[in-house]
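Below is a structure I'd like to ask you about.
A protein chain is absent from this complex, but the other protein chains hold their places.
Let's look at chain A:
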Amino acid sequence: MATLNPVAPSIAAPPSPAAAPAAVRPRVRWWVIRGTLPRPVFLMLAVAGMLLPLLLWWAWTTFGDPDPVFMPSPGAVFARILRWWSEEGLIGDIWISVYRVMAGFFASALIALPLGLYIGSYRPVQAALEPLTDFIRYMPAVAFIPLVMLWVGIDESAKVLIIFIGTFFQMVLMVAEDVRRVPMAQIEAAQTMGANRGEILKLVILPSARPALLDTLRITCGWAWTYLVVAELVAANSGLGYAILKAQRYMHTDKIFAGILLISLIGLLTDQSFRWLHRRAFPWLHKR
């Protein structure tokens, strides 16, 4: 022991300032599993990832010189979007498509949220409805078009209904799963404080599942957009999906490209809005 004593203080002493500059700069390690990346590097890579396919597309159409009907150039597609906007009523097409997607999406959310809440919370509801929902969700939404036309006609509600059919059943199951993921300890803690069933649903399960539910809405909203073209197969005469279908008939490849890009752009914007909302609405998840 006595021999150790003189050594101890020198170990405890802080390193002298002179030694500090000798410290090696930490090596940047990108390939750590689930590691971190400096924000500028992340953004740079994200932009590069987006631009690279565009660049390849441009290079091919410029130097490869393919038939424009087969593969139009980015410039041609961009010019087409401008022409669509100025002469062919792009804004109207966007508006009606957004309306159809959102109507179908909100209608399914309106029913799927409470239904999923009950399926995820009460076993009898789950037993009665989940197998059925699971069964229906594998039915192809496209194949419902003739039935939808037969039952509800060919007006707006038919298009909204197709989007509803495409998203609703998936959404119910995902909402039920979100609700089931609420930790049992959170529920039991409320029970031991004397909460009744209604209070547990309202004050524990719903607020606890809210972040997951918003994510579910974000993902299913994306799916709703993918059903737009299908929905506008039903006797539409406007909308982005309809424009794509019509361009297909006349081999306007540039307009097909334009339509596809516009739909994905709107989808991306919706997605980002949901993410922004997530950060705003659930600060406790994003603040440490």
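As a convention for this text, contacts are C-beta pairs under 8 Å (C-beta built on N, C-alpha and C of every residue); 3 or more make two chains touch, one makes a residue touch a chain; residues count from 1.
Throughout what follows, contacts and distances are computed from a predicted model.
Between the names "Cell shape-determining protein MreC", "YdbS-like PH domain-containing protein", "NitT/TauT family transport system ATP-binding protein" or "Rhodocoxin", the one given in UniProt for the chain missing from this structure view is "NitT/TauT family transport system ATP-binding protein". Here the missing chain is touched by one residue of A:Leu203, A:Ala235, A:Met251 or A:Leu268, and it is A:Leu203.
In the complete assembly, the contact with the undisplayed chain comes from A:Ala189, out of A:Ala189, A:Ala235 or A:Leu277. Against the chain not shown here, chain A presents residues 183, 185-186, 188-196, 199, 203-204, 207-208, 210, 282-285, 287-288.
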